[in-house]
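Note that this complex is displayed minus one protein chain, with the remaining chains in position.
Labels for the chains are A, B and C, by order of writing; each one numbers its residues from 1.
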Amino acid sequence: MTSDTRPLSLNVPEPGCRPGNTPDFSGFEIPRAGAVPRPPVDVDPDAIRDMAFSIVRVLNKDGEAVGDWAGALSTEELHEGLRHMLLLRTFDARMLNAQRQGKTSFYMQHLGEEAVSCAFSRALEPGDMNFPTYRQAGLLIASGYPMVTMMNQIYSNAEDPLHGRQLPIMYSSKEHGFFTISGNLGTQFVQSVGWAMASAISGDTRIAAGWIGDGSTAENDFHAAMVFASTYTAPVVLNIVNNQWAISTFQGIARGGVGTFAARGHGFGIASVRVDGNDYLAVHAVAKWACERARRGHGPTLIEHVTYRAGGHSTSDDPSAYRSRREAAAWPLGDPVERLKKHLIAIGEWSEERHAQAEAEVLDTVRAAQKEAEAIGTLSAGKVPSPRDMFEGVYETMPPHLIRQRQEAGF
Amino acid sequence: MTSDTRPLSLNVPEPGCRPGNTPDFSGFEIPRAGAVPRPPVDVDPDAIRDMAFSIVRVLNKDGEAVGDWAGALSTEELHEGLRHMLLLRTFDARMLNAQRQGKTSFYMQHLGEEAVSCAFSRALEPGDMNFPTYRQAGLLIASGYPMVTMMNQIYSNAEDPLHGRQLPIMYSSKEHGFFTISGNLGTQFVQSVGWAMASAISGDTRIAAGWIGDGSTAENDFHAAMVFASTYTAPVVLNIVNNQWAISTFQGIARGGVGTFAARGHGFGIASVRVDGNDYLAVHAVAKWACERARRGHGPTLIEHVTYRAGGHSTSDDPSAYRSRREAAAWPLGDPVERLKKHLIAIGEWSEERHAQAEAEVLDTVRAAQKEAEAIGTLSAGKVPSPRDMFEGVYETMPPHLIRQRQEAGF
Amino acid sequence: MIEAIREAHDVAMAADERVVVFGEDVGFFGGVFRCTAGLQEKYGKSRCFDAPINESGIVGTAIGMAAYGLKPVIEIQFADYVYPAYDQIVSEAARLRHRSNADFTCPLVIRMPTGGGIFGGQTHSQSPEALFTHVSGLKVVMPSNPRDAKGLLLAAIADPDPVIFFEPKRLYNGPFDGHHDKPVESWKSHPLGEVPDGDGIVPLGKAAVRRAGAEVTVLAYGTMVFVAEAAAAETGVDAEVIDLRSLMPLDLEAIVGSVQKTGRCVIVHEATRTSGFGAELMALVQEHCFYHLEAPVIRVTGWDTPYPHAQEWEYFPGPGRVGEALKKVMED
Partner (left out) sequence: MIEAIREAHDVAMAADERVVVFGEDVGFFGGVFRCTAGLQEKYGKSRCFDAPINESGIVGTAIGMAAYGLKPVIEIQFADYVYPAYDQIVSEAARLRHRSNADFTCPLVIRMPTGGGIFGGQTHSQSPEALFTHVSGLKVVMPSNPRDAKGLLLAAIADPDPVIFFEPKRLYNGPFDGHHDKPVESWKSHPLGEVPDGDGIVPLGKAAVRRAGAEVTVLAYGTMVFVAEAAAAETGVDAEVIDLRSLMPLDLEAIVGSVQKTGRCVIVHEATRTSGFGAELMALVQEHCFYHLEAPVIRVTGWDTPYPHAQEWEYFPGPGRVGEALKKVMED
């Protein structure tokens, strides 16, 4: 041992800001909108390593869409996109409230992250399959899944398609390309790769999209997904939603010493891109590019959506215990709804009045769905699934021991 | 979907050469010896990203030690290094044979990879801890662990320090900085990080070294090791021994679309270096650099040792079923023993005669140890551990149910 | 019970520098159930810290630390999330001592909130204890009250071998007998809610009789202890309720003594039935009390299905079902 060796000490990363501190994002580098060029979809991943350290952005401060990645969406599509985000935000607000009223046991919202799932959804084709986390309900809303069915699931009422078996918001819809959500973090990232491999094995043209949170990239399944996607050039888009927090744990604990989560892809030769997750146009453009890569056989893309979890982790969480109340407001990428609204106004296709009217319409829609769902039942009242349902579907055919148990239970 | 989308297909990587084919390593880029500069130990990992795509080499074709990384070892140390490798090679040959004779159930050799563990060992200090795989017995031999004890373990005889409990070659020696080997691949990579974290937590100066094979980097524990090492800047050296094969599976299946295993470190901001694993001087120099980084608090280093498994995977394996018999001879980095021998001759410190004499001495040493071990016993004859030993040590204090079972067993 | 667990950590950390605590959200925030609140502030970031969300890595690094000589006490956020760490626990933590002949050992405590009754659905309600009792080299503990929680946790931390420590989350804030419609009780008014100061341990491997009785022995642990007490009270069956507290090592003597006395036995657990720990208890009872048994032993357990969200109370083995079993075992 060299004689000048000093005692070692443990490095434990800390967030910039805890309750009581002043949020400071000045160290967070944000390239200007339009700065990152759009490479061809068959680009060699090695040639775009810098994209993992930059951020693809389309909307500038003035709400203009600029650069290579702009121009992919029609005005009608943008209107629809805004409506999807408003629907999701309103849905969240009402369901949060329903949980407080005891109509369900649990809820998780998307506040500040609406663009990610809503815009991504638009890049997929029917038949493609998402393997979402609990924070991508925008995939369902944007693909037209009935809101009342979502509520039935949340309320675990008699019309819940999952028969009350699952925790609220753990939706499943094969038809809408939305894989049954797991409560276990990370497990589905690698399943999305398997689904994509199956599509390739079958000579199909469908692709898969995996989803994972910043904190959950630390899970081992992340590695499995990257290894298999890389080895078999699977037609999959692997999405990391970096909303800066994993419950009370800031993203630095999962990220460690590397600059960005997107850079994780470099160890696997996977094309890796960072995108402004609060920019509907940027998310959509990058998603489209990545989906095309996958579908044309150029293999996987890793996308880091840079966004911010403006609300609590779930209804069980109070973030003021571990981060500054002012952090959300200081978040430099703004609010996705406001930014798309500003863009539409900037291009002369929207106004404050139309926005207010849209909000009102959206509220009516959500309210109507809620009324319909609550007329069926909630966790605390009304029509509920049968206890028999708990025994059904463990296997396709109920084996003798479960029949005996069901009888013992008296159902 | 774009109308021109064609059916997808699965990409399954294939090795360059199967039985019957002619080995061709022409695509394998080998920088000349001395080409890679030696950065300071506090270098920013990002500044040496190219080192993950090159190979640190010291010995050139003519056996000269050249470049920044040369000059760290005295002639005496080189003589000793050669002796260690010869000991390991001879030990392997004799134990392989002992297995064929039924004196033990199983053996795994190091043929062609002797430099990796023998040279690395020299970079460690007493008290440091290796978390080895089954293919780093050179760590024990080079640190002076008694060969007869190794054989007692292999023979599961009455003097086996592990009392016959473990599979042959699954040694353990805390005193010699050699963590108890697991049969489960990958598990110990992350344990090495934990041990290193513990050293840092304790304000100690000791460091850990983790070991993993190329194939085993695919295991999820590899990810856990990288995440924790990166986040807590653990004082650990993480070694990947890329010997090109994982039983019958070539390294491309684990590596996927990235150029090298060392590049895996880039996704974590970990300093990552490739080294010529068949060059005793290069392995030692890189190991020393990485250990110093760790010990001075600069955090983890990932080292890919580029080598070749010249023998079968284990005594249960016949590699001619899946790779060309000529591949080992075509391997462009040569043989580690031959290369060090050539170097010593080149610097005028060795000769064919001295080498022959050294080989004879080594053989005597190994033979003597073997005689001693066999006089105690082998798996098939002589003194064996007591069946009682199987019940001991499951817990520190034997709980009642195990006492009952031991009595039931009649021991 | 949360406070008792926090206290046990505090006592152990104060007494022994080698005790380190980490897990998801356990550092600054003090854990999602607040069982480690204040420890980071008191003992510093290198003795209590947040971990990346990687259960396998948490256990794997803890094994390395334990082998180094520290005593890690780690938290898995929910028992339902222990499976990614299963290999590290089964193939490594449980094996180090034996395979190295004590050259390396693994004094390690793995805590995890367990069980249902909080509408947590299938991934926040499981009771996987039987998956650990089958693995030689592990100890398995489940307290049912604050007093035991503190004493057993201190014993687990002092233990030289790896201990899986299950905390019934429905008991965190008060006793619970399965009558979910009744107002929530707090530990304040319960005698076992009173936790002695200091570093007194409750030894691993010793059961406690929670209710003495002559007619039937009820073997239970965790939340089910209160359910069994309620069922006995409500049916009037004179049941002896044994709180096993530690499943491995198991207090066979207490079990056999009681069953040989009563001649009848009901086993209650929240985990799924098939291959649950109840099967082992049943096997032991029939091996050791065969000639004393007057009626078949009955298991009252969770069903062999995932733990459902809406049908929580039909799944939960409540006092009604346990009461039925008590009556049946008396009739048999």
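The criterion applied here is as follows: a contact is a pair of C-beta atoms (placed from the backbone, for glycine too) under 8 Å apart; a residue touches a chain by one contact, two chains touch by 3 or more.
Quick caveat, the model's predicted, so the values are computed rather than measured.
Put simply, the hidden chain is in touch with A, B, C once you look at the whole complex.
From the options B:Ala47, B:Ala330 or B:Ala409, the residue with contact to the unseen chain in the full assembly is B:Ala409. Considering B:Val286, B:Ala328 or B:Met390, the position touching the chain not shown turns out to be B:Met390 (whole complex).
Although one chain is not drawn, the whole complex shows that of A:Val116, A:Met197 or A:Ala246 it is A:Met197 that touches it. Within the entire complex, the positions of chain C that touch the omitted partner chain are 80, 83-84, 86-87, 90-91, 95, 98-99, 122-123, 130-131, 133-137, 248, 271-272, 274-280, 282-283, 286-287, 290, 293, 295-299, 304-306. Contact residues of chain A toward the unshown chain are 129, 131, 161-163, 165-166, 170, 172-174, 179-180, 182-184, 187-188, 190-202, 208, 220-221, 223-225, 227-228, 231, 393-396, 399-401.
One chain is missing from the display, and on chain B it is touched by residues 9-10, 12, 14, 18, 105-106, 156, 160, 163-168, 170, 182-186, 215-216, 218-221, 246-249, 253-254, 256, 316-317, 321-322, 379, 384-385, 387, 389-391, 394, 401-402, 405-406, 409, 411.
Definition applied: only the chains that are shown with their structure count from here on.
Averaging Cα atoms per chain gives one point for each, and the point farthest from that of chain A is the centre of B.
Mean C-alpha positions place chain A and chain C at a centre distance of 35 Å. Among the residues of chain A, those touching two or more other chains are numbered 9-10, 12, 218, 220-221, 253-254, 256. For chain C, the set of residues touching two or more other chains reads 46, 51-52, 54, 56-57.
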